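The structure under discussion appears below in the form of structure tokens.
Removed from the display is one protein chain of the complex; every other protein chain stays in position.
Chain nomenclature is as follows: A and B, assigned in order of appearance, with residue numbering initiated at 1 for each chain independently.
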Amino acid sequence: MRRALLPLLGALVLLAPVAFASDYHLFQLTLAVAYAIAILGLNLVSGYNGQVSLGHGAFYAIGAYLSAVLMNNYGVPYWATIPVSALVCAAFGFAVGLPALRLGGLYLALVTFALAVAVPQVLKVNALGPWTGGAQGIVLDKPDAPFGLPISSDQWLYLFSLAIAAVLFLLARNLVRGRIGRAMMAVRDHALAAEAMGVPIAMLKTRTFAISAMYTGIAGAIGAIAVAFVAPDSFDVFLSIYLFAGLVVGGVGSLLGPVFGALFVQFIPNLAQSVSKSAPGAVYGVILIAFLYFMPDGVAGALHRGVAAWTQRRAASLPDEETRGALAADAPIPTPSEGGKARVG
Amino acid sequence: MLDRRTLLQGTLLAAALPSPAALAAAMPGVTKRTIKIGNTIPYSGPGSAYGAIGRADIAYFKMVNEKGGIGGGRKIDFISVDDGYSPPRTVEETRKLVEADGVSFIFNGLGTPTQSAVRKYMNARRVPQLFVSTGADKWGDPKHFPWTMGWQPSYRTEAQIYAKYILQAKPEAKIGVLYQNDDFGKDYVTGLKEGLGGKKTMIVKEVSYETTDPTIDSQAVSLQSAGCDTVLTAAIPKFAAQMIRKMADMNYKPLHIMSNVSISVGSVIQPAGPQNAIGMISAAYLKDNTDPQWKSDPGMNQWRAFMTKYMPGADINEANHVYGFGVSMTMEHVLRQCGTDLSRANIMKQAASIDALDLPVLLPGIKVATSATNFHPIRSMQLEHWTGSAWQLFGTVISGA
Partner (left out) sequence: MAGLLHQILSGLASGGIYASVALALVMIYQATHHVNFAQGEMATFSTFIALALIHAGLPYWIAFFATVVISFAIGVAIERLLLRPMADAPVLSSVGVFIGLLLIFNACSGWFFGYTIKRFPSPFEGSGGHGGFLGGYVSPHELGSTAVTLVMLLGVYLFFRHTRLGLAMRAAAYNPVSSRLVGIRVGWMLALGWGLAAAIGAVAGMMIAPIVFLDPNMMGGILLYAFAAALLGGIANPLGAVIGGFAVGIIENVGGAYIVGPELKLTLALAVIAAVLVIKPSGLLGRTVVGRV
């Protein structure tokens, strides 16, 4: 009963804005959904697989530009551009993942960061001008709701992006909870041991990179459709940095984390600039550090611990056999088999 | 919510007599006491230096309010927000200003990519996008975008003026261009080529830089190696100052033409070394707040008095404060010209009928003027050259296309 209630409640919370929020707020939420997908992609590769990427803004930019160019130059309908962006970004991610095989930690972080720096410069190159519009960028038309639905363009785009996000989050959930997810985390926690146990590290790492890039590329496409404009300045290195900040604020290695991270990326800059016109960057930095200071493992991590503490207290006050048994199974340091069971159960 | 209620009241009462509520319905963002004006500008991120313009705008409207406001004693409620020079955030903030805050119009939004991102939206909604802070040429296009207007002379016009000057003063020149690799820099290259017309081949070398480059040394060496005897530099102050100094270091002395963006005595010439810039040519429309020749100029003294009173402690060498003062004063003029009809249509109409307005910070002879077909408020500049201690104006005021 309670199991069904929670997702239902979640769906209600997510859909409520369509009825109550203004178009402008829905637009903001649509961007937040895009960021959530992007950060989820980053989380797959950095959080679950331990390959630090500071350059996911590059995939976001590529997804956005592909979508924009297809719509603008080739008249492709907006919804049809998303699978294309997904596929191309996946291929691109795979290619980036190849050198990543040999590079660990910092070196990978730099190479990905370099990618984030290089992509806006490449977008400005004259030879690509007919497609990318150079430094001027591309202005797009905002799509209307289809089938004569009596809702505004912003309401429709919010629902549209929400539906895509729901599918992508479910896929990610199945991925990280399944065999592949366990292998990804094993590689993160101890690559050598994982290899000894028969995990094909090279294939796993490159594929994770490809999936991650695909997620972020889709996010970029949604962002481009919602904003109805792309330009190299939309995707400077700060985009990558903010996505990364969203990842750590939300909670690394958590599926819920990207949602909080996206809300942070979307709404904290507005808060910061309303506090100070002189130095909004400083306010943003202080808020970012404060979040990490008080919740070192992110909002999701803090929530998780809070919930755990609460159920423990409740269990202690109601000492019947069943809950005690459940507590024992959730003990801090379970043996591997017990831990596995607790996860599945 | 608010919109619907005012609209309802409006329709109920409109039949009887033109009540204030009915007027309010026709004048979005305007109440009996206030007019709401929106603005997006980078207070954070890579363009945060331009935040000075926004702060000057804020201070200027504070002054207007203290002096009794505009349009029948209305106070200006100026909402200036940070967009970090990021187009998606500009879209977001502009929509917030228009849809949630309900501003009458957007004034002095800054940046070519950022303002391009909202131009379509503003025109579809019929909300004026006035006196955009960018030098791109595309802001004066009343046929396609009747709700959008620029302010300053466009970079392309400026470059055409330089082309004319080169053709006349140095017809055999071998021209080299150093430009910032974005719309700002590229507009100069386009304008120069347009101005040279059939003599485009006079340009022998074009080199660009990125704002992430630490120095432009390599580019300066390339221009010298290519044998350029005339160099046009379309760069922001940091790189312009580097260019001036590097040329002196290399003992490279071409005819140096500098973009109007980087001619501040205080923040370009002084750091680069005044003697290194002797003979440099540029074109100007604003008076330079750091140039000694305007030390006791009554117009600039008006600006200085404003700075002391409304922006105490702010950097007096910052040219963006002069810019903000000038553009805000143009806005004040337009609003006064509107009288009490502060509807969006009338604001746009009045903005498009400025008759030779003289601003205290403009060079003598340069005026703000618009018409239904001319959405380039300032289109003239005057050439000047650096003597070693001041900018010396020469020739006549030249109007661009």
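One rule holds in what follows: contacts are C-beta pairs under 8 Å (C-beta built on N, C-alpha and C of every residue); 3 or more make two chains touch, one makes a residue touch a chain.
Here the structure is a predicted model, which is why all the values come from computation and not from measurement.
A.B. asks: Which candidate, B:101, B:141, B:217 or B:297, sits in contact with the chain we can't see?
C.D. replies: The missing chain is touched by B:217.
A.B. asks: Touching the absent chain in the whole complex: find that residue among A:110, A:175 or A:315.
C.D. replies: The single option touching the absent chain is A:110.
A.B. asks: Which of A:86, A:157, A:245 or A:300 sits in contact with the chain that's absent?
C.D. replies: The single option touching the absent chain is A:245.
A.B. asks: Pick out which of A:9, A:149, A:289 or A:307 touches the chain that's been left out of the picture.
C.D. replies: A:289
A.B. asks: Given the full complex, what residues of subunit A touch the hidden partner chain?
C.D. replies: Those residues of subunit A that touch the unshown chain are 46-47, 52, 99, 102-104, 106-107, 109-111, 113-114, 117-118, 121-122, 124-125, 192-193, 241, 244-245, 247-249, 252, 278-286, 288-289, 292-293, 296-298.
A.B. asks: Could you pull out which residues of subunit B are in touch with the chain that's been left out?
C.D. replies: On the side of subunit B, residues 44, 46, 48-49, 51-52, 181, 207-215, 217-219, 221-222, 224-225, 237-238, 241-242, 245-246, 248-252, 264, 266-268, 270-271, 273, 276, 315, 317-318 touch the unshown chain.
In the analysis below, only the chains that are shown with their structure count from here on.
A.B. asks: Hey, how far is the Cα centre of subunit A from the one of subunit B, in Å?
C.D. replies: Centres of subunit A and subunit B (C-alpha means) sit 38 Å apart.
A.B. asks: Mind listing the subunit B positions that touch subunit A in their complex?
C.D. replies: Residues in contact with subunit A: 43-46, 48, 51, 54-55, 58, 80-82, 84-89, 91-93, 95-96, 99-100, 111-114, 116-117, 119-121, 181-183, 186, 210, 212.
A.B. asks: Which subunit A residues qualify as touching subunit B in the complex?
C.D. replies: Contacts found on subunit A: 22-25, 27-28, 31, 117, 121, 124, 134-137, 139, 223, 227-234, 236, 238-239, 269-270, 272-273, 277-281, 284.
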